[in-house]
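Structure incoming, see below.
One protein chain omitted, others in place.
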Amino acid sequence: MPAGLSALQPLNAAVLSDTLDGLGLMQQAMKPFMRPLDDTLQLIGRARTGLYMPVYSAPAAGENPYEVEIALIDDLAPGDVVVLACDGPTERIAPWGELLSTASAARGAVGCVTDGLVRDVKQIREMGFPVFCGGIGPLDTKGRARMVERDVPVVCAGVSVRRGDLVFGDVDGVVVIPHDVEQEVARRALEKVSGENQSREALQRGEKLADVFRRLGIL
Amino acid sequence: MPAGLSALQPLNAAVLSDTLDGLGLMQQAMKPFMRPLDDTLQLIGRARTGLYMPVYSAPAAGENPYEVEIALIDDLAPGDVVVLACDGPTERIAPWGELLSTASAARGAVGCVTDGLVRDVKQIREMGFPVFCGGIGPLDTKGRARMVERDVPVVCAGVSVRRGDLVFGDVDGVVVIPHDVEQEVARRALEKVSGENQSREALQRGEKLADVFRRLGIL
Amino acid sequence: MPAGLSALQPLNAAVLSDTLDGLGLMQQAMKPFMRPLDDTLQLIGRARTGLYMPVYSAPAAGENPYEVEIALIDDLAPGDVVVLACDGPTERIAPWGELLSTASAARGAVGCVTDGLVRDVKQIREMGFPVFCGGIGPLDTKGRARMVERDVPVVCAGVSVRRGDLVFGDVDGVVVIPHDVEQEVARRALEKVSGENQSREALQRGEKLADVFRRLGIL
Amino acid sequence: MPAGLSALQPLNAAVLSDTLDGLGLMQQAMKPFMRPLDDTLQLIGRARTGLYMPVYSAPAAGENPYEVEIALIDDLAPGDVVVLACDGPTERIAPWGELLSTASAARGAVGCVTDGLVRDVKQIREMGFPVFCGGIGPLDTKGRARMVERDVPVVCAGVSVRRGDLVFGDVDGVVVIPHDVEQEVARRALEKVSGENQSREALQRGEKLADVFRRLGIL
Amino acid sequence: MPAGLSALQPLNAAVLSDTLDGLGLMQQAMKPFMRPLDDTLQLIGRARTGLYMPVYSAPAAGENPYEVEIALIDDLAPGDVVVLACDGPTERIAPWGELLSTASAARGAVGCVTDGLVRDVKQIREMGFPVFCGGIGPLDTKGRARMVERDVPVVCAGVSVRRGDLVFGDVDGVVVIPHDVEQEVARRALEKVSGENQSREALQRGEKLADVFRRLGIL
Partner (left out) sequence: MPAGLSALQPLNAAVLSDTLDGLGLMQQAMKPFMRPLDDTLQLIGRARTGLYMPVYSAPAAGENPYEVEIALIDDLAPGDVVVLACDGPTERIAPWGELLSTASAARGAVGCVTDGLVRDVKQIREMGFPVFCGGIGPLDTKGRARMVERDVPVVCAGVSVRRGDLVFGDVDGVVVIPHDVEQEVARRALEKVSGENQSREALQRGEKLADVFRRLGIL
């Protein structure tokens, strides 16, 4: 993880979502059909987007249906998160798997988020590579879909994502922090985390929730 | 768990569902989108209900959007189960999280059931607090929904629940036992559990299923 | 597992799906709502099918609603996989549970695939019996559905299955290999697995994906 | 229409639904995906039920897949309404069409209600035969589904229907009046219709709704 | 229709949607499950909102469950459009019917838009009162839902609506024009209508679409 992003490790998806809410940005959490392959992994990185279209026939002879996909992967830099928009949830395609995870990790990329399916789940879990997806299934994209553009604005699992946006994922879900509010969100969220710790301790001592909320204003 | 309920620990959701079926009560199992955060935990307790409505704007200045919710939590007694009806499954709100779990556990409550989403999943799992929910997501209710009534009849995940009804959950799902049939259901279900043990042993010995079913009448 | 099938253990659902795609058979992977109860188990066997219909009333006095179901189980042979077609996904019925798993395992059957729900999940996991299902729930079929035919062609989770078809399941999902292409699929898939190993190693060394794909033609 | 039923012609689905609500029977209106082929027709009659199961293969040689269906139609009596339960809404089968409408009308039957699809819509509309259905499509049941039982309890579009229950349909939807409350419902509903007429006239004169509701108690 | 709004009669939902798109407001068209009861009617007016919550029990004795609803209706002014937000599409409630249409028309209100169901369709069509809804069904709200707030911001069929926003409906759907862009949208949309007329005439003469689009820039 690049230096700047490691400061965000104390955060979690819930506190980031609350902080974005506080700025009036209430559409930044991906829909709950998006789940991590591994509940224990945290994902923090910058979005590199890919946009898929459905196709209904085999590629023409000599055509490489993975061309844009391969170009995106080979262009990844440390700290990048691959964000694949498949108009999901979908039953039709698994655009991500072990070999792409391996190739991405070799470039320093830190994870993948897709509203499509994912395959090779056993090997990806063994790698410890963070992947958040719209489901699991064995279906290759060849003859079913094709990445036609990369690094363009997309919508993934209900959230707009642009190249360079901060993507944060943990067991509670995936939150996207638009680039221009990133500093403000990080600052406020780190503050809120410490307030929650105080609240938790008071409640564990048996204090009434009404009193704790009145004093700390956190729920 | 209050004394009376510990007698139910040998039971499971499947045998309770069969027993309720036998009494003609065939709508007592919550829909299968309801899943436990922790597959190993058993939930047995009495319902305390909360009913949510959707809202589409921030609370007015000075208004406490959590007022009814806080009152419900602070009023919990040992053995209570919080049942939050959100007209789920929903993608919009996570009415339950770590701080409410902590406050509830401090009052002796034994779990939460909601057809909404849940957040702070890592911490709730670490607490060992049983939660059954309609999904996972980071979205606070503020500006999205509000609990407007408590201890009223609700429908949660397709099942009618009234204050005081017995709520039972395990990895197979959540079953609601209406108060007035509770004694009868418990008695019959405990009997059935012992019959299933005999059936299992006969099958493990290689006896034909047709013979076992003819003799014991259990499948 | 019968001798002939153990040669397939090095395979996985993704490579089988790709191989079937290569033969123009693109509808052989069950829909992603189908999930294993245990992510670590592999399922390889031959289909024995059961077809359910919905019913909306209790069985008549003296009628055995499980008659066809029991006959199917008692007729299982080593290497068989029970495939139960419930027009799933469904919220209404759990046609599979612990006792049927026990009875099936006692006959040498190697697993169950159903687009209905499953119950007694804890005990089935403890048995290590591979089950792939459309969800989890406690609801018995009695008064809700009935198996009316067995060993007939069915559609389960979107895939046509005939008695004797090869059924393969792992964490990536369930794939059905029609009987008449079984040899060809197995041969090609085993070849592809070795190609993927070469591809993985090259990517781990940091080779560009474009180069690896050009050389090996595998993604 | 048999003599007894013609007294119900002044009624409508909304007032019948309200009346059933008043008796605590709140599940008697079929779901809104059920629509009439002709908005102007009223349906009043007694249920004759048919229950379908899905099949996934052509009928065996010499087998008549329509056997139960034909027996039901040939047994219809004046005032009967055919109620076909297909576990709808469905995209797969159209169990009703012109020839069945013609055969039913020839026996004096007064309409059909199905949560499956209907075909031959043009001719059925020209006949003026009331049909309420879950959609329109050309797909024959042969090789897709089969009526396996008739005159058994079914659920159609979410409502339990037994042979002989009163079925009422108009542009607002389909309502089922269980046999044992039929007299009470008819009496109360006819009273309510006259109250609504008074309410309408007061509102047309410009009276405040609050005043009208206070005086007449009808909305 | 109040004087100011009659200037909008030459417009249609499609041209308004395009105009809002041009201003970057791409979420202003209600989802396509919203349909008019009468395809020939145009709706132009200002929003008066009502927000419903689900309830699962009969109102307490002496409680008027329609209180907020009645207050909203009795407060309507000429040119108002009632907008009822039910978190639709829904199968559960029909918050609108003939008597509310009659009372609203008597106050000069010009229509109703709801993502709930509507009943008394025959009478509403005869009145010529424009209603756009999420479906048709006979189910009263009593014991199922309750309007709890009025004239608050709501989301109806996917679009945010505030009191006073301009609501436009025709056979193509319902579009909401936020108050602060109303003048700009009206001006641009009226211009676009005249461009479309030129385009149509050129195409009818057989001109190539490529040429017409190059010249007029309208599709």
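In this document, chain identifiers A, B, C, D and E correspond to the written order of the chains, with residue numbering beginning at 1 in each.
Methods note: contacts are C-beta pairs under 8 Å (C-beta built on N, C-alpha and C of every residue); 3 or more make two chains touch, one makes a residue touch a chain.
Only a predicted model underlies this, so the values are computations on that prediction, with no experimental measurement involved.
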Relative to the complete complex, which of the depicted chains are touched by the chain excluded from display? A, D, E
Of D:Asp39, D:Asp74 or D:Glu191, the residue that touches the missing chain is D:Asp74
Which of A:Asp87, A:Glu184 or A:Glu207 touches the missing chain? It is A:Asp87
Of A:Leu11, A:Leu41, A:Leu76 or A:Val154, the residue touching the omitted chain is A:Val154
What does the interface between subunit E and the hidden chain look like in terms of residue numbers? 12-14, 16-18, 21, 26, 29, 31-32, 35, 39, 158, 170-173, 175, 196, 199-200, 203-206, 208-210, 212-213, 218-219
Contacts from subunit D to the absent chain lie at residues 64, 66, 69-71, 73-74, 91, 94, 97-100, 102-103, 106, 117, 119-122, 135-140, 142-144
Tell me where the left-out chain touches subunit A, residue by residue. 51-57, 85, 87, 148, 152-155, 160
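One rule holds for everything that comes next: only the chains that are shown with their structure count from here on.
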Common contacts of subunit B and subunit E? none
Quick check: superposing subunit C onto subunit E on C-alpha atoms, how many degrees is the rotation, to the nearest 5? 180
Mind checking subunit B against subunit C and telling me if their interface is mostly the same residue numbers on each side, over half, or mostly different? different
Name the chain pair with more contacting C-beta pairs, choosing from C-D and D-E. D-E
Line, ring, star, complete or other: which describes how these chains touch one another? other
A full list of chain pairs that touch reads A-B, A-C, B-C, B-E, C-D, D-E
